[in-house]
Every structure is written in C-alpha cells, then in structure tokens.
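Here the complex is missing a single protein chain, while all its other protein chains stay put.
Chain naming follows the written order as A and B, and within any one chain the residues start at number 1.
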Amino acid sequence: MDFFDFIQSITDGVLFGTTYALIGIGFTMIFGVMHKINLAYAATSIAGAYVSWAVGTLVPLPAIVTFLIAVLGGGAIGYLVYLCCFKFVPLSSPLATLLSTVGMLILIDEIVVHETDGMPQPYPALFDDVYFEIGELYGVRGDLLFIFFLSLVATTVLLFMLYRTKLGMATRAVAQQPVAAELCGISIERTNASTFVITGLLGGLAGAMIGASVGLLSPLLTLPVTVKGLIVTVIGGLGSIPGAIIAGLLVGAFENFFQALRGVTERDLYVMLLLFVFLTFRPGGIFSRSVGRD
Amino acid sequence: MLELDGLTKHFGGVRAVDKLSLSVKEGEIFGLIGPNGSGKSTTVNLICGVFPVTAGSIRFAGADITAAQPHQALAAGVVRTFQNIRLFSNLTVWQNLWVAQNGMESRKSENFLKRWLSGDAPARRSVEELLEFAGLIGRRDEYAGNLSFGEQRRLELGRALAAKPKMLLLDEPAAGMNLEEVGHLDQRLRKLVERGVTILLVEHVMELVMGVTDRIAVLNFGQKIAEGTPAEIQNDKAVQEAYLGGSSGS
Partner (left out) sequence: MDFYFGLLQIIGVHTILGLSAYIVLLTGQVTIAQAGFFAIGAYIAGMLTVLAGWHLVPAMLVAALVAGFVACLVGFPALRVKGLMLVVATTAFGEAVRLFWFNFDYQIAKGDVQVGPLGGEGFKQIRFFPENGWTTGDVALFIWFWVAVIMAGLWWMDRSRAGAVLRAVGEDELAAQSVGINLTAAKVSAFAVGGFIAGIGGAIYAHYTTHIEHANFGVILATFAIAYPILGGLSSVLGTLLAVIFIQGFLVEGLRFLGDWRNLLFGALIVLAMNVRPRGLIDERVLNTLRRTFSIGQGGGNA
C-alpha cells in the first residue's frame, strides 16, 4: 500500500465515519439522559431508512425527500421504542429494559425481513456521480462528501438545540440531576420521550446516510451498526457528544484503513483491538479529564 | 489505633481532603464533624479503601492500610456503615448477616472452601448472636427490603459487626432518626465501646455527637480546623465561623 492509498482509505473512512458518529451520539444521549442502554437504537435507524424506502416504492421521490422521510420515520420509531421498552418497565429492573430493547431489535429486524423477504433493497444516493479528483491518484467521492456535510449540519442543529433551547436545557438538566430537575417542574417522562424522538430523528438520518453510501438497505446492516455504534459510544466516553463524534470518525478511518490493508474479514478484529486499547488505557473515553470516581 | 498522616484526596482539581492528620485512640468514640461537602464521607471512603489515596498514609493497629482494598481493610479490622442504608434487599435478613462473615477469625480458623460454601459453624453461631443483638430474630427469613426503616438501620449495624471489627466507621447513623431513636443509638454505641470496639463517628446530629464522643475533629474544605473535647469544640471560634456561614474560610 503506498502513501496515496493510505490517505485515500483514511479519507473515505472518515467521511463514512460520520454515520457511526451519528449512531454513537444517539446511544450516548439516551445513556446520558436515562442511564439505560437502548440496544434497539441502530435497528431504529435502519428501520427509519426502510420507512422512506417503503414510501419510495409507492410514489417516486427525489432522494432528498426520501432522506427527510427517513428522519421522520426514525423519530416515530424512536418514540415507539420508548413506549414499548421504557415507559412501563420499572426503572429498578435494568435487565428487563435491556432485554426488552433486544426484543424490540429482533422485532424491528423481523418486520423488515418480512416486508422485504430478506432481500437487500436499492437505496438512492445524492451526488454519487460526482468525483473530486485531486491530483492523479487521489480523490473524494461526492456522495461521501455530501453525507459528511449533512451529518455535520445535523450535529450542529442538535448541539444548538441542546445548549440554546429550553427543551435542550431540560434534557441536560434531567441528565445531570433528575431529582432536582423534577423539583424545578421539568417532567422527566416527557424529557425521556423527547430524547427518544430526537435521537430517533438523528438515527433515521444516519440510517439513510448508511443506505445512501452503501447504495443498499439490508437487515444484515443492523447488527454490525449496533456493535460499531456501541464501540463509538465507549471510545468517545459515555454521555459525551463531542467524544462520540471524534470516536465515530476515528472508528470509520480505522476500519477502512485496515480493510484496505488486511481485507474485509480481518478489519473488525482491529476495531475491537482499538476498543480494548481504549478500555485499558482510557476507560473514560477520549475526553475523560482524569480517572474518574469509582 | 487509627493514625491518619497528611491524608490527601484530589478529585480532578477539587481537594476533597487536604493534608488531614488525626489519631484515634483505642476504646474511644471519636467524632468527625463539619459542614456539608467538607470531606467527612470522603475520609471514611479513603480509610476503608473505596477510593485510592492521593497522598499521605493511613495506619491501623500498627499496620499500614493506605493502599488496602475494602476487603483488606476489613480483614485488618476496620468496618463501615453507610449514610444512606445499603442492604442487600433481595437477600433475607439471615443471608445479609451470613454473607458478611468475613472477619479475621473465620478467615484463619477454617478451610477456605468450607467458609465459602457453607459458612462454618462459628459463622452460623455468629449470625444468631447478631440477629439477637439487632433484635431481628423473628424477622430472619424476611427480605431485607421489606424491613421498616428502624429495622434496616439495626440490620446494617449488625451486618457491620459481623466481621468482628476492632473499629467501626459510622457514616451519619442518626440520619432520619427522631430524638428518642437517637437516644437508643447513643446507648447502643456505648455498649459497643464496652465490648472493645473503637468508633469513628461522622455525624450531623449535634445532640448525639456532643453527648457520646470523647474527642471531636472538625473539617472544613477538607482541612482540619479544630480538634478537642466536645466542650472545647463548642467554644471554638473557627468552628462557629465555619458553621455560621463563614464560607470565605477561616
């Protein structure tokens, strides 16, 4: 592998890594607010994309509208996950919520399989015919660049919402001090629900972006995306949004680099290795200030 | 018996405990008081090894326990209770006392496997004694989570005694109690001292602290600002300032 291949694989990886970053943000936000794991989250994202695909089979849509529908679909499914797995399951049984999200993951996946007979379905992309050549050997795929910018915009909107709006303030308040937040008149239940909707919207976008960059949607995407999203969450540090962003890009680059170097069967081994390195040397994630309390 | 020398703990940039030196003598009840956030609970956690120490040393009965894990501190004879009761609520009262049989004696007397699997005969006898001490004989098969608040406090104290400690660290044992219950607690603490247990009492309830302790140390912002008998502490200027809003420091 020469230098240009190296740069090329890293660039592609970083650009695709933005989708991992979005998934990681979703996991991390739900964990931050509820201190619970939502294992159905990546399935929500892919399902959001599937909703837009289903609408697309009924009426022909421009790609950008398809993406928009995916976002809305993700939000709706996110709320459904909240209703089924979190609202009525007692908080004192963390194992029960965990397992119910697993059940939800299976359910969502099976609905998709049922509706598509398990066959991969084509998914539209934008700017996939654009290719920016830089020099003779190096270039950037237009669709990946578009994904990168769209994710950037989504993250900016999210951060603006979290830090500049009342809903965002309430969300952060519940994440930090649920009891105090409730005493200040913030409804924890409503905040939890809105967190699921917001992360669902974000997930729908991520699902659409994954579909667009691969060109296909397949139920087989769910598990790997779940695993990668969780890894991104841990490397970025639980509850840290900037951490999730950087970790997403890092994992994307790492994965693509080792795919180019060692082939597709081995690449994930190196991603796991990266995770173990972080767990051993920086268990608090990229931005952990110091070794935390207990 | 317990010697803290220059004990220091930083959390990030916060100095929770700052160069604290103390000496608790065998057989006394030593009070540790201070405003909220002054580092009392952190001190307890450092002594039992829940947090690693940033600097300084902890010696107990001649042995250095600065770097001890909680179970090692307990083996040395130091046992603590919690500010908010932490029982194993899905285990029965009897089981709560049973799993706590990890003291020195059972450690050296019987073979390892037997101690782990069945709990030896002395351990079972000890559980019966503790049930009686805590006044919970009739409740032995009840899940700890179903006990009343008072019963839970008694069970927690019984569980702490299961290891036959030489020293007890009590983290606000009177929290949530009414005056009558505080009176009972006062008597129970004196009974423990008669049995040869040394007590470090972290407490907010002044009636208890002033009445029962032999000596008191006062913490503020992680530093010791005064030490002496209850009478001396009550007349100390720096202490009054710390408690009456002199948060700018002494």
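Please note the rule applied: contacts are C-beta pairs under 8 Å (C-beta built on N, C-alpha and C of every residue); 3 or more make two chains touch, one makes a residue touch a chain.
This is a predicted model, so every value here is computed, not measured.
S.K.: Check each of A:I7, A:I64 or A:A96 against the chain that is not shown and name the one that touches it.
M.R.: Once the missing chain is taken into account, the touching residue is A:A96.
S.K.: Touch as defined at the start, partner being the missing chain; which of A:V227, A:L261 or A:I286 qualifies?
M.R.: Answer from the full complex: A:V227 touches the omitted chain.
S.K.: Since one chain isn't shown, list which residues of chain B touch it in the complete complex.
M.R.: 48, 50, 69-71, 74-75, 79-80, 82, 86-91, 95-96, 98-103, 115-119, 143, 159-160, 162-163
S.K.: Residues of chain A in contact with the chain that isn't shown?
M.R.: 31, 37, 84-85, 88-90, 93, 95-100, 102-111, 113-114, 223, 226-227, 230-231, 233-234, 238, 265-266, 268-269, 272-273, 275-276, 279-280, 283, 294
Throughout what follows, only the chains that are shown with their structure count from here on.
S.K.: Could you please state the distance in Å, as a whole number, between where the Cα atoms of chain A are centred and where those of chain B are centred?
M.R.: 46
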